[in-house]
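Every protein chain but one is kept in place in this view of the complex.
Note that the chains are named A, B, C and D in the order they appear, and that numbering of residues resets to 1 at the start of each chain.
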Amino acid sequence: MQLTLFLIFAVVAVAGAVNLLLQRHPIYSALSLVTVMGALAVEYLLLGAEFIAFIQVIVYAGAIMVLFVFVIMVLNAGEVASQPRSKVAALLGLPVLTLLGIILVSRVAGPFQHTPIGLGDFLVQTGPVGQSLFHKFLLPFEVTSVLFLVGVLGAVVLAARREKPALAPPPAEKAVVAAQR
Amino acid sequence: MVPLSYYLALSAILFCLGVAGFLFKQDIITVFISIELMLNGVNLAFVAFSRALRQIDGNIFVFFVMVVAAAEAAVGLAIIIAVVRNRNTLAVDAMEELKD
Amino acid sequence: MDLHLWIIPLLCFTGFALNLAGGRRWSNRVAGAVGVGFPALAFAYALWVVAQWPALAHPYLEVHRAWVQAGALTIPFGFQLDQLSLVMLLIVTGVGLLIHIYSLGYMAHEGGFYRFFALLNVFMFFMLTLVLANNYLLMFIGWEGVGFASYMLIGFYFHKDSASRAGMKAFVVNRIGDFGFLIGLFYIFSRFGTFEFSRLFPQVERLPVEAGWGGPLTVIALLLFVGATGKSAQIPLYVWLPDAMEGPTPVSALIHAATMVTAGVYMVARSAAIYDRAPQALEVVLAVGALTALFAASIGLLQRDIKKVLAYSTISQLGYMFMACGAAVYGAGVFHLMTHAFFKGLLFLGAGSVIHAMGGEQDMWKIRAGAPGGLRKYAPVTFATFLIATCAISGIPFFSGFYSKDKILYEVLTSGHGSPLWWGVGTLAALMTSFYMFRALFVTFFADPAGHKAAAKPQAGHGDGHGHGPHESPAVMTVPLMILGVLALIGGYIGIGDRFEHFLDPVFATGVPALPIHPIAGGEMTVSLLSVGVALLGLLLAWVFYLKRPELPDQLAASLGGLYQLIFNKYWIDELYGAAITRPLAAFSRVVLWRGVDVGLIDGAVNGVGYAARGAGDGLRRQASGNIRSYATWVALGAAAVLIYMLWGGPRV
Amino acid sequence: MNFLNHTLNHVIVTGMVFLPLAGILALLLARGDRAVRWVALAFTTATFLLSLHLPFHWDSASGGFQFLQRHPWIPAFHIQYLVGVDGLSLWLSVLTTFLSVIGVLVSWRSIQKNTKAFFILLLLLETGMLGVFCSLDLFLFYTFWEITLVPMAFLIGIWGHERRLYAAMKFFLYTMAGSVLMLGCILWLYNLTGTFDFLAIKAGLASGAFALSSSTELWLFLGFFIAFAIKVPLFPFHTWLPDAHVEAPTAGSVLLAGVLLKMGPYGMLRFNLGLFPHAARECSAAIVVLGLIGIVYGALVAFVQPNMKKLVAYSSVSHMGFIMVGVFTFSLIGTQGAVYQMLNHGISTGGLFILVGMLYERRHTFELKEYGGIATVMPIYAAFFVWMVMSSVGLPLLNGFVGEFLIMVGTFTAAVAHAHVYAMVAATGVIVGALYLLHWTRSTIWGELANAKNKLLQDVDGRELFVLATLALLTLFMGIASPYFLNKTEATVKAGVAAFQPAPTLSAHLAARPTPTLAARGGAQ
Partner (left out) sequence: MSFVPTVYYLRILPEIVLSVFALLIMLVEGPARGGSRGRRAGWLALVGCLAALAAVAVQAAHPGDAFSGMFRVDAFTLFLHVVLIAATTAVVLLAMDYLPQQGLERGEFYALLLFATVGMGFMVGSVELIMIFIGLEISSISTYILCGFRRHNAQSTEASLKYFLLGSFATAFFLYGIALLYGASGTTNLYQMAAQGLQVSPDGLNHTGLVLTAAGLVFIGLGFKISAAPFQMWTPDVYQGAPALVTGFMSAGPKAAAFAVALRVFYVALQGQSAAWFWMIWAAALLSMCIGNLGALLQTNLKRMLAYSSIAQAGYILVAFAALGPSGASAVLFYLAAYVAMNIGAFAIISHWAHREERYVALQDYAGLGFRFPWLGFCLSIFLFSLIGVPMTGGFFGKLFVFQAALNAHLVGLTIVALLNSALAAYYYLRVIVYLYMRPQEESIACAPFTAPLWLAVAGCLAATLWLGIFPSQALAYALKGAQQLLR
């Protein structure tokens, strides 16, 4: 049962990811990612991570991906017409990826072939998470606010549509030459 | 009973697919999306380890990763918007003005 | 008793320093007074020293503070006066003074008057240092110093390229000899630990006579002789001396006849203790001396330039001196050195007077042509003194050269170190000497019997305002000529009965038993008669060729053909040296060393490293394509590499 | 007075080293080129006078360091400010201060642009050079060593001639390449011994307190050696020198040839021989051979140079080869000769560069073919020219001879294999040396004044005369009074070569013979 669920949603997730790769239009890629996220949310549930599963759907898939989609719409992004120009990626990309995949899968998963994960014997619900956040993880929790401030600033600085600032009248380029001599 | 290794393998696969997306996708937004895919792969590993260790910490990490991802998405998309305003294209391979 | 011998050279140095510092601003009169005054003082001082001689310990030594000191090596400013250096001292100061005086007249109208006297003085300084030194290294100061003075004086007319080249050649060739000399000195030091004669020779005298070629004394002797061949213009290093005639004639007289070139002989004589124990080296000295005597004399036969004739004759005469040394009769060598100083100095001064008279002309045939009726009519004093000197050098009896040369030939024939072969060579050279000297005399001073009356106008190359026909030189020049004439006439008499040699004996008594002599029938008289005969034969031949039958030389030349060309071109030795050494060396240096090794190889390698670095940098640049996905691929590749390494590559934990 | 002397003895070295730095401060305040020149002259002269304190208060009997001054500097690394002078550095320091004065004088008129900067760099260079000779802490030494590099590169690069950038760069990189290796070795040594204190390291190595394996010693030796060999410059590391010289301004050439090159042999004597005697012995044959190649090679290449400065530069290669041979045959006499030759070369070659510079100031070319017959228009100049050439050729009674002779005698009698051959090859340098120098003389000052551009050249003026006369008199003085110099270095050198075991036969031979002392000789008169 658990294994079946795992496999089904693993396949969905991988399929979504592959679809992400195969789609040429960014909007489909974004939607593929939403699919992956959804599948992962189920896997989280299987792992007993209720809280994470929910915010995965609500925040990640819900908010962040919407932001992506929104930007794609705003920019009216379509398929990119230009030819791929990276010879290095074309030549080395696949071998390197294969290598990386083999290493990671074998080395990361390898040691845990016999570590069973039971269903439902360890649940992480919102309460303990909140406790932990305001206790052990108080500092990071507080500091994330700085992170968001930076995010806001970034959006303001980079994306706010202001008129191109007419360069202030050039600072008096006095005869510095003479002054410095 | 599912071995932990299955979850970890799935996480590694997703991570690598993210990398692949970064390497092969042609438009900036998809490249960025690929990064999110990588992060999702990592998140799965966190949760799986958390579960295996029977600790809550891993879940908290994922929470923070999502927070970071959100901030990153905001800034990243702002950057993309700025780039598009300057260049009028979303092609990754068009970003080659800076080079030797 | 303190003689303060150091004063003598220093007097001359003072003259040099004064003229160097102030001569430019002085009139010729003042400069001349300074330039002649100090050597005169030196001569006077030398005479005073002679006066003190009987009262002195022999040898007299004075040692002052160190000149060079390092470890076991101490070289003092030390002076030594013994019979040999006394003779040299007198020759150098005496003949030197005369030539200085002569130069007052000769150089009167030359530019650089003060410079000339400064250099002459510095030459005197070095020469006196050479002869008075109590050790080899101080002697080497003089040795090199006279070389320097000679270099400067040969190149005195520095605006003439040939003069400056000749000066350089003299210096460099001398340096080749000095190379040997230096190595010899090293050997002396490494073997005996001192350069001082008074410490060195007693050590040497304890050693036995060496038999083969490899003994230390033989090696030292040979190396020192290499130095001597340079300074005294022996085969194979004689080539600089003929060129040295580019210098003003008084210089040729003083340096390239009377004094400097005899330094080699002096040095060998000084080293008698060493040579006596190195019979093989003596053999070499004798052979080189004899061959040089003959070889140079043969070249002298056909020279047209009066000074060149004298130059080759000098080389030849120096050969005689070395023959004497090689026969281990150093006294005879020094004797000839002295008489040679008189007559060869005189010859050069006479030639100078002739040149002076002819407005700078040195070609004897042109002189003859430029002085219709024979130059002897215009310059009688010059002619008379030149005649005396010619007789002296040719070995005409009762002239000084006769005694010394005769002595040498006799000793070479009879001494245990000599042999009839070298005697024969010497005698043949004497014949040639007589011939070419009289040839020079006849051609220069006598009218052309063929009556070529085409009196070319004498050239006005020499000085200014001297283009007014042949004339006798002023008294300031002729008086020295006359004094030297007297010396050249009577200078040999002190050698009668070997008095001169016995005077020198203490110096050459080195504790080696004399070898048995080869007795000959009639003793010395036989040899003397032969010599006289040869001399007269030469005179006769010259008379026939150049006064009686002036067409003969040309006929002979035509019949001899190649041989004539060979001798006339001085055996092409200069050309040979040029082709075999000088030019290949320059080409090798330029093409192989500079262009090849320096620029090509070393700099090439250095630049190659630079290019390689740039190439690598360029390769890196090409990877910086600006493409984000390429960069990511590199990152991924790096990641894979790192992981592979971490997992399988490194040492296991 | 005594008290004053005592105090002065304590701080003299520091004062000497840093007085030029004070001069830089003064220069910064100076207004106008004229004032700048005089300030620079005043400070270099003052430094020179100060440095004369050293020989006048010298203890000739001591082979060790005198005027030591020691302060902790960076305790964490046991780095000290440790300066002092021994026989080796005594005269080199004085030479440095002297040539700095000369350097200022010869730049008096030739430096017209950025005068202040020029003299600032010159003074900085002086401090660096003095520091190199006086510092006894390896870190301090390296510091000064590198500091000399910077102003010299600037002097070449800013006030040099056509290809000055290339030359400055080449100079800097070449030397840098060597010195980083030295830095590595200094650090290695530090790790082995725990100190940068030269005295402590030397004592420790000699006593066996710090043991080096023979391979370690060899590598350390080579690391130091290459840095110094590049500086010397030893064949085949010499190719930076001609370029640097040709492009450098006169003062730069004078100090480069006069002092900077001496840092090479100095370093070898001080460090290579002082610290790694076994390795030095092991490598000596190869080094001597390179030195000999340098002698002959430098001379021959100089002979065919069409450019006067290159000619003199290659002559330096040749002369420095002598010094190498003297140093690496380990005899007392030869080493003394090498020490003396360092001074001689500084004066003579410095003089030659000054002479070349004077011609350049007048004609703006170094090409040999542009000259000829200069003696006609510049007789005084010509006299000094011949004088300095003769000093360089090694005419006895001038300085060059003494050094070369001692080196050759020392080599000949040295207790090393093939000593005779070494000395003989070195002696050939005497011949070729005369060849190229006289060739140069002949084609420059002798001959016909053919080039019309040379017809109106002015002879030397008062300032130039002063410089040349000073140098000329110095060559004469050093040529006849060498014991005055060498007596002060002998104890140090003797202690230095003692590590290289006495020559078995010769010294025994000489020891048997009572060598009369100077005093005894004086009394014997």
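The rule is short, and it goes like this: contacts are C-beta pairs under 8 Å (C-beta built on N, C-alpha and C of every residue); 3 or more make two chains touch, one makes a residue touch a chain.
The model shown is predicted, which means the values in this text are computed figures rather than measured ones.
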| item | value |
| --- | --- |
| Chains in view that touch the one left out, judged over the entire complex | A, B, C, D |
| Contact with the hidden chain (one of D:16, D:168, D:280 or D:324) | D:168 |
| Residue numbers in chain D that touch the chain omitted from display | 73-77, 114, 117, 139, 142-147, 149-150, 153-154, 157-158, 164-165, 168-169, 172-173, 176-177, 180-181, 183-184, 187-188, 190-191 |
| Residue numbers in chain C that touch the chain omitted from display | 613-614, 616-618, 620-621, 623-624, 626, 628, 630-632, 634-635, 637-639, 641-643, 645-647, 649-653 |
| Chain B residues touching the omitted chain (full complex) | 8, 15, 18-19, 22, 28, 31-32, 35, 38-39, 41-42, 45-46, 48-50, 52-53, 55, 57-58, 60-61, 64-65, 68, 71-72, 75-76, 78-80, 82-83, 85-87, 95, 97-100 |
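Quick note on the criterion: only the chains that are shown with their structure count from here on.
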| item | value |
| --- | --- |
| Whole-Å gap between the CA centroids of chain A and chain C | 98 |
| Centre distance in Å when chain B and chain C are each reduced to the mean of their C-alpha atoms | 96 |
| Residue numbers of chain B (touch at least two other chains) | 19, 23-24, 92-93, 96 |
| Two or more partner chains touched - positions in chain D | none |
| Complex contacts: residues of chain A adjacent to chain B | 2-3, 6, 10, 13-14, 17-18, 20-21, 23-24, 26, 29-30, 33, 36-37, 40, 43-44, 46-49, 51-52, 55-56, 59-60, 63-64, 67-68, 71-72, 74-75, 77, 79-86, 89, 93, 97, 100-101, 104-105, 108-118, 122, 124, 128-129, 132-133, 136-137, 140, 144, 147-148, 150-152, 154-155, 157-159 |
| Residue numbers on chain C that touch chain A, as the complex places them | 623, 625, 627, 629-630, 632-634, 636-637, 639-640, 643-644, 647 |
| Touching residues on chain C, where the partner in the complex is chain D | 2, 20, 24, 62-74, 76, 137, 140-141, 144-145, 148, 151-152, 155, 158-161, 163-165, 167-168, 171-172, 175-176, 178-179, 182-183, 185-187, 189-190, 193-194, 585-586, 588-590, 593-594, 597-598, 601-603, 606 |
